[in-house]
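Take a look at this one; I'll ask things after.
Just one protein chain is left out here, and the rest sit where they should.
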Amino acid sequence: MSAIGKTKWAIPEGYIPSGSVSQDRALLSHETACILNAGDREANIKLSVFFADRDPVIYSVKVPARRTLHLRFNDLTDPEPVPLDTDYASVFESDVPIVVQHTRLDSRRAEISLLSTIAFGQD
Amino acid sequence: MSAIGKTKWAIPEGYIPSGSVSQDRALLSHETACILNAGDREANIKLSVFFADRDPVIYSVKVPARRTLHLRFNDLTDPEPVPLDTDYASVFESDVPIVVQHTRLDSRRAEISLLSTIAFGQD
Amino acid sequence: MSAIGKTKWAIPEGYIPSGSVSQDRALLSHETACILNAGDREANIKLSVFFADRDPVIYSVKVPARRTLHLRFNDLTDPEPVPLDTDYASVFESDVPIVVQHTRLDSRRAEISLLSTIAFGQD
Partner (left out) sequence: MSAIGKTKWAIPEGYIPSGSVSQDRALLSHETACILNAGDREANIKLSVFFADRDPVIYSVKVPARRTLHLRFNDLTDPEPVPLDTDYASVFESDVPIVVQHTRLDSRRAEISLLSTIAFGQD
């Protein structure tokens, strides 16, 4: 398959609720960046997390060729975890075309709630 | 009507929860790719489903001229069903312009939750 | 303000659940096409509703200059209502640039669930 996607993606919305009705990993409140690398070369991605009142923090992510990675922001640890109950935003810069979709599962209340959108892509 | 759409579409998010509070088909947890073929020629679509740790699986889908198909990933069987509780992603390649929108209905808990987004389109 | 938008928009997803926990208009299960006409001329829009197994049905909609119309598909009557519990899709063709966003409020269960996405735009 020929490559599909863009090399830069932005997600202005970001917020991981600290509360969860369940400790089951599948139902824990979380934010995910679903990354698709449909091409034939590994994607090396620089992920910048932006905040309201301090400088961005930089992470590094890889996605193998012809694979998808559903990256939970909750799981980032290096150089530091993403703080809970805090507004943030994110930008992905890849060396090959990728596609990025943003999803949140919120389980602060007894029932879960979902949101999702394709991120904003640009070359 | 003149054609509207793109010939390639990507949905990085994919996850069919195995649990459902109801066995009513309308309320069963499911993921759908809503495909619109507004043009005058049948759409022949190659659907590639990507995973985190193995090679993509290829399906074949047709949508008649001036029709919409709300395709449930749960209903795919040839060459194999899409596994439940598993991260996946999808790419649609059509021989005519189409438009694709992604929707999930999640009924793991007592109440249903919905997400939807127009997929990422490219020619 | 200079115009913003596109003249053609597509929403592949469409489904109005027949059930509602409430008969309050605000909480009744419904699908909406939110149309923004930010420009200085009235928008005359041809709305085509597509189905899985029959030909599209055509509606006519107007949005005044510098106004928004949150059009409920449930409210369409001429030439015929949009059937409930039925898969459909829609295309909007306008004589001036507009922006279209799709939203569903689903109140089949005790709690409401929401989905929304900017439609697919094209000139």
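Each chain gets a letter, A, B and C, in the order it is written, and its residues are counted from 1.
Keep in mind that, in the parts below, a residue touches a chain if its C-beta (ideal position, glycine included) is under 8 Å from a C-beta of that chain, and two chains touch if they have at least 3 such contacts.
From a predicted model like this one, the values you see are computed outputs, not experimental measurements.
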Legend entry - Residues of chain A (touch criterion as defined above) contacting the omitted chain: 8, 10-15, 17, 48, 50-53, 55-56, 85, 87-89, 91, 93, 102, 104, 106, 108-111, 113-120, 122
Inset, instruction - Over the whole complex, note the residues of chain C touching the chain we left out. - result: 1, 4-5, 26-27, 32, 34-36, 38, 66-70, 99-101, 103, 110-118, 121
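The definition used in the following text is that only the chains that are shown with their structure count from here on.
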Legend entry - Rotation, 0 to 180 degrees and nearest 5, that superposes chain B on copy chain C via CA atoms: 90
Inset, instruction - Could you grab the centroid distance between chain B and chain C? Build each centroid from C-alpha atoms only and quote it in angstrom. - result: 21
Legend entry - Geometric centre distance via CA averages, chain C-chain A, whole Å: 30
Inset, instruction - Would you give the residues of chain A that are in contact with at least 2 other chains, written as numbers and ranges? - result: 111, 113, 117
